[in-house]
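Here the complex is missing a single protein chain, while all its other protein chains stay put.
A and B are the chain letters, set down in written order, and residue numbers restart from 1 in every chain.
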């Protein structure tokens, strides 16, 4: 259930797209939203998602959503299937309402351990779309209007019929045996792994091997190692392990990409 | 005439510049605006306009303005002539008030078919500028204050005398005979042409030749062709024709630039 909103704060709509800022596409969506819901506070998660990179968009949403008020409407438009038969959906959860294409971009959020999914609908009611919906810019014509009407308090079931069997993508967010993977690489070149501190049996004995480099222990933070040295630590994202270089770029130094394997090794205490 | 604003919504000011985000120049303009008009909702169309690229700024504004409420103030600062005798202007239209340099950046909007121009003034009243106007940052010293004062409800004629004979740039927005041109290339590498579906005599027989590639028919959307294939379709911008590669980058693959020629050919039905 969504928490009651104290003092009637203005509605919040977050935007996440792969549109960049150059062409004004996001700016156009903002105009559509403010035309329908002039009180909305607009905020941006990212518009620098690599073109059509559903996985990165899923990750950005996953790392941010729980820091927003639960009445926030998160509008996500990374939509390589625009104009095809993929559905446009809105999903009401215990921690936000999510609007976007039904292409798996919401999978990471909707399967998060701290979220309950309450309702999902297919956005087909033309009363809550712009007139003359284009075949290629549903961010403007369908998703932005839906987000704005929901922010205005329109119940989801007015926007369309229930959506069942949402597309689920497995983003490999869990480690398997002694293998984990690079789940995301951030701007600083830090590697966020698909393993959390809670998945590690004995943090005092763990080491990580990536390529031909081994990190022999967990650190607390950057300052525990010298400038330019590799470290691994329980990071800021729900205790996922990160591999980084203090004041350096680990991804570039190690030549690593998203999906690459990291081996988990427990040293023998007897040795 | 500007539509009456129901329920007194907060004023909206959109910003479009070639300033990028690195230096904080746009952030400074936001401070000036919020100092004068604390209720303003600030929104961005683009700050990634290539430096001094009036044409791209004109296009971004053109594709976005009609999606904003008609009381929006659009402040545009792409201003290679700053400090010269070019005028600073504000133009009131049926669909927004535009503030910027009189260098043609507003031409595409002001000649749009769905807009009426009601009033234009030259921004010379120092009461509505910052003290000590610099020679090189009129975005901060003249345009941002003007936009904020207008958003506060100051009538345009207080800001300066009527501006006549505004600079007009011809951005080649119309096709000529069987030749059209690439009008804009977006982040995805899609080519937006200066021809709309309404300009095409017989959409069932049309094909497009660009470089040594020919696209033999109009599609509805990306999903009509295989991944990596070229297509042409009536796009989301007022039915302008776009050429794209499904999940690819047409501009890069074809080596195309803004202004390049696309030939329009009608196939012989008898053949």
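As a working rule, a residue touches a chain if its C-beta (ideal position, glycine included) is under 8 Å from a C-beta of that chain, and two chains touch if they have at least 3 such contacts.
Note that the coordinates shown come from a computational prediction; the quantities given were computed from them, not determined experimentally.
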(message) Touching the hidden chain in the complete assembly: which of A:61, A:78, A:163 or A:195 does that?
(response) A:61
(message) Among B:23, B:177, B:226 or B:268, exactly one should touch the missing chain; which is it?
(response) B:23
(request) Specify the residue from the set B:134, B:157, B:214 or B:227 that touches the hidden chain. (result) B:134
(request) Please pick, from B:32, B:60, B:215 or B:264, the residue that touches the omitted chain in the full complex. (result) B:32
(request) Among A:69, A:161 or A:228, single out the residue that touches the unshown chain. (result) A:69
(request) By the contact definition given up top, give the residues of chain B that touch the hidden chain. (result) 19-28, 30-32, 34-35, 38-39, 42, 51-52, 80-85, 134-137, 140-141
(request) Identify the residues of chain A touching the omitted chain, counting contacts across the whole complex. (result) 7, 9-10, 12, 14, 16, 41, 43-49, 56, 60-61, 63-65, 67-69, 72, 184, 186-188, 220-223, 233-236, 242, 247
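Here is the rule we go by: only the chains that are shown with their structure count from here on.
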(request) Go ahead and note the Å separation of the Cα centroids belonging to chain A and chain B. (result) 31
